[in-house]
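Reading through the structure tokens given below for one structure.
Just one protein chain is left out here, and the rest sit where they should.
Letters A and B name the chains as they come in the text, with residue numbers starting at 1 for each one.
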Amino acid sequence: MITRIRSRFGPEIVAIVLLILAFGFSAFREPRFLDAEYLFDRSTLYMEAGILALSMTFVIIAGHIDLSVTSILALVGAMCTTLVSKYGMPPAAMILVAPVVGGALGALNGLLVSKEKLPSLVVTLATMALFRGVAQILLGDHSLPMPKELVGIHKMQLPGTYFHVPLVLLTVLAVIAAFVLHRTVWGRWVTALGTNAEAARHAGIPTGKILVQLFTLSGIAAGIGSLLMLSRLGVARFDHARGLELDVITAVVLGGASIFGGRGTIFGTITALGLVGVVQTGMGVAGVKAEVQVAVIGLLLIVSVLFSNITARKRGR
Amino acid sequence: MTRKSIFALAALAAFGAIAPLGCKPAGKDGASGSGDAPKSGSSRIVFIPKNMGNPYFEAMEKGFQQASKELGFEFSTTGPAVAEPTAQISYIKDEIQRGATAIVIAANSVDALNGTLDEAKAKGIKIITVDSDLTGNESHRDLGVLACDFDTMGDFLIEQMGAIMNYEGKFAILSATTDAPNQNKWIKGMQAAIKNPKYAKMQLVDVVYGDDKDQKSLTEAEALLTKHPDLKGIIAPTTVGVYGCAKAVEQAGVYPGGKNAKGAGVSVIGLGVAKQMQRHLKDGIVPKVFLWDPAEQGYIASYAAVRMAEGKFTPADGATINIPDLPLTKMGDKKVGKNNVLIIGEPVEYNKENVDKYAGE
Partner (left out) sequence: MKKLLERRELSLLVAIVLIVSVAIILQPRFASEQNIRSILLWVPLLAVAAMGQTAVIITRGIDVSVGSILGLAGMTTAILLRDYPQLGVGGAAIIGIGLGALLGAINGGMIAFAKVPPIVATLGTLGIYRGLTFIVSGGRQVDDYQLPKDLMNWSLEGPALLAKVPFVNSIPWVVWIALLVMMLSHLGMTYTRYGRDVYALGGNPDAAALRGIPVNFVTFMAYVLCGIGGGFAGVLYASRYGTVNPAGIGNGFELQVIAAVVIGGVSVFGGTGGAPGVALSCLLLGVVNVALSVLAIADTWQMAIYGLVLLVAIIADERFARSARKRAGEAV
């Protein structure tokens, strides 16, 4: 009974309500906020985080975490641009190579977690330093240019609209992710794994295989994110997206996924990402200082979880 | 009706609600914004430092504030909490939306900001770089205001080091990050200068990088002392690094006259903020450091921005702009050089005697 009520009036509600409030407040405080061109342009900054958040939702629902995604993103970028500029790889091949390399790096995480039975928090804490370190060995502190023909994807729009290509891509991927998570056997297995790993194993679910697949998925997402980021910034650097993993995890948890696993929705994650984006954009255009923005996002995270905890307990009793 | 279908419906509804926002208005692009064009008469200059809370850039703000009083423009500072290469992008975008007249920026990366700066320029916002330039990407800004002639900095530092160590013995360099363009230019300059027969007995034994972080700079400086027990001097052309070196020789007691010093001890020189180095200079741990007054860069950048917005000054090789004098410095006509770079002057020496004057508020 408790779980049914909790899932129906789940924490997603908190994110939705906050999103509406934040949007209204920003528009009220600062009229310059309500400018579609600006909002969609500003949203290009959140697309990479959005794609990482989709895969992170799966990982967290399975009761795990991947701190190394942003390091994979940086390493994939470093490897691809090195291959193009030093070894003459055709630029178009990057579109294929990036997700494959990302997937391979993610699989390494997955194998360490499933075969060595190591906690994912610790494994990805180590590979977070390792992967970014290898990117630094490849590039040093210098940057390598993204091939010209692949630069500027965030400037390409659907004709007659402000919808840019990364936004369309994120939307499509989000719909696919939601389908896989909520409608397929694999999605149910992932949830089962996070609810009770032991029980899942006894029920004959191939938990080891699923773990490897999950972290591979996370790596593939980082590969795609890398393409988007490099296309947007025009250069690859070893320190790209450093610290972004915290924003990604914040979005997933804010979106109502349980960090202990077992529950969460793609819709919640995307809503929360929108919330973070709207709050930061609203504060940015109102001239709020960076450090206050950091504090507000932290507060938001705690308040939303506290709130859903309290309502869940009240309803449960 | 399961909860999943409720969410699917809600997602669709939400998307439907946002979708119209995504369509371009039939009229002119961007006409929906209320704050696109700056109101005439009131210009607004925004300064984006590498990161907030950095004393070097706080000193620079004073120049902006002074000019703001004289010229009557609105001035504000905004920027990221940490100096990540791409962290400044969202602040530039926000200022484009807020309708700045000019953005003065100390860029964290020579190339990662190119696209965003172009967007700002396309909206008619003047872009001026201070502190360091977008080396190799100069076309993405209108003007670069630099403190002193970076080409002669290397010679200058070697001569200063030489004079302290009697043109004899081993010395090392502690820099910031390996891709900091100013730093690399100066290191190259020093490596070239050392070939001069005058410095034949001086030996550059090591170049290390402290990444402009407290902990890394201190560890690297201590490692220098370990690796080269007969070291005579360290040149640190970075404000964080020179402070780290000062702490290292102080804590190891090897500064000139320190309890573990061999012979003349290890002399640290470099570029340092007067306030931050005050105690080490006065206690004789560090003989001297150099820096320009960062406020001058803010002051000149402000004048350049306002004159550019008024259409009275167009940066080009050989163009000049007249700047009023500051209390401590004479200004006058400043000439723009190659690549639209404006060089201010010579660095100031801070030592035991004069540091109080410069460190005072």
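Keep in mind that, in the parts below, contacts are C-beta pairs under 8 Å (C-beta built on N, C-alpha and C of every residue); 3 or more make two chains touch, one makes a residue touch a chain.
None of these values were measured; they are calculated from a predicted model.
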In the full complex, displayed partners of the excluded chain: A, B
Residue of A:I13, A:V101, A:V123 or A:I205 touching the missing chain in the full complex: A:V123
Residue among A:A49, A:V134, A:V190 or A:L244 touching the omitted chain: A:V134
Residue among B:A67, B:A106, B:I194 or B:V208 that touches the chain left out of view: B:V208
Hidden partner interface residues of subunit B, rising order: 51-55, 58, 81-83, 178, 206, 208-209, 211, 213-215, 218-220, 222-223, 225-227, 229, 243, 247, 250-254, 260, 275-280, 282, 359
Positions on subunit A where the hidden chain makes contact: 65, 112, 116-119, 121-123, 125-134, 136-137, 140-141, 246, 249-250, 253, 258-260, 289, 291-302, 305-306, 309-310, 313
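Throughout what follows, only the chains that are shown with their structure count from here on.
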Residues of subunit A touching subunit B in the complex: 7-8, 10, 12, 16, 31-32, 35-42, 45, 140-143, 145, 151-152, 160-163, 171, 178, 182-183, 232-235, 237, 239-240, 242-243, 265, 267, 270-271, 280-281, 284-285, 287, 289-291, 294
Partner subunit A, residues of subunit B touching it in the complex: 3-4, 6-8, 10-11, 14-15, 21-25, 29-30, 32-35, 52, 76, 78-82, 84-86, 89-91, 93-94, 97-99, 109-112, 114-115, 177-180
